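The complex is shown incomplete by one protein chain, all other protein chains being positioned as in the whole.
Coming up: subunit A.
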Amino acid sequence: MLEVDSLYVAYGPVTALRGVSIKVEKGSFVGVVGPNGAGKSTLLNTIAGVVKPKSGSVTLAGSKLSGARAEHIVGKHLSLVPEGRRIFGQMTVLENLQLGTTVRKDREQARTHITEMMEVFPILGRFRDRRAGHLSGGEQQQLAIARALLARPEYLLLDEPSAGLAPVIVDSVFEVLKRLHNEGVSILLVEQVAHRTVETADHSYVLQHGNIVARGTASELLQGGLLEAAYLGADGAAPEPEGAGQA
């Protein structure tokens, strides 16, 4: 289980997280939604060791992660697909995938795994020798997810994978996530596409101004109107209109 306990994070004078606690059971699909600036990316980056917390802890299967550096955490069965994809644009698709296996010791299997990945995401196989920077946004997102999966994570953290993508591509991203979940990968998904995320996840949290303001299953959050309340309470921004995330 991945457990985040009363996490406080500040960037100088700006406090981004004010005592956030969440749990991701092994094998579950957990969503975190919230408006811009709520602290969603901060949460994921802190778990992945990119940002250091002021206080609070992150534990994975009972061992403490907080304090460790990013490059060591990814070896511990957790990997992050960062906001804005951040693939290595100058390198080829294949090189990006190979870099994803950095933490693995089983070289041979890792190589087979890359081939498998190119079957799961056919576009990556087709464009393996292209510069990753020349892929479209949706293709880059697939590459970012594939690259993270090549570290063989038990927990996959994704920061707004649907941002900037056309609705059909968003559909396929969600399809991929569901499939991964069925294959046993635990998922922590951060999104602004609130309805869609809450409906896909087993359990979701609503983050607002660095606080968890609501949590529950899709029906709990949607029926109680908690989701709308959270967004409206934030800065008057309504959740995305019905249907935007649906096919």
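Keep this in mind: contacts are C-beta pairs under 8 Å (C-beta built on N, C-alpha and C of every residue); 3 or more make two chains touch, one makes a residue touch a chain; residues count from 1.
Keep this in mind: contacts and distances are computed from a predicted model.
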Check your understanding: For the chain that is missing from this picture, which UniProt protein name fits: "Branched-chain amino acid ABC transporter permease", "Transketolase", "tRNA threonylcarbamoyladenosine biosynthesis protein TsaB" or "NADH-quinone oxidoreductase subunit H"?
Key -> "Branched-chain amino acid ABC transporter permease"
Review point. For the full complex, which residue in A:Leu2, A:Val33 or A:Ala48 touches the chain that was left out?
Key: A:Ala48
Revision key, fill the gap. The listed residue (A:Ser6, A:Ser55, A:Ser136 or A:Gln223) that touches the chain absent from the view is A:Ser136
Point to revise | Sole contact to the chain not displayed, among A:Ser28, A:Gln98 or A:Thr217 | key: A:Gln98
Revision key, fill the gap. Residue positions on subunit A contacting the omitted chain are 48-50, 69-72, 74-75, 79-80, 82, 86-91, 95, 98-100, 102-103, 122, 126-127, 130-131, 134, 136-137, 147-148, 151, 166-168, 171, 247
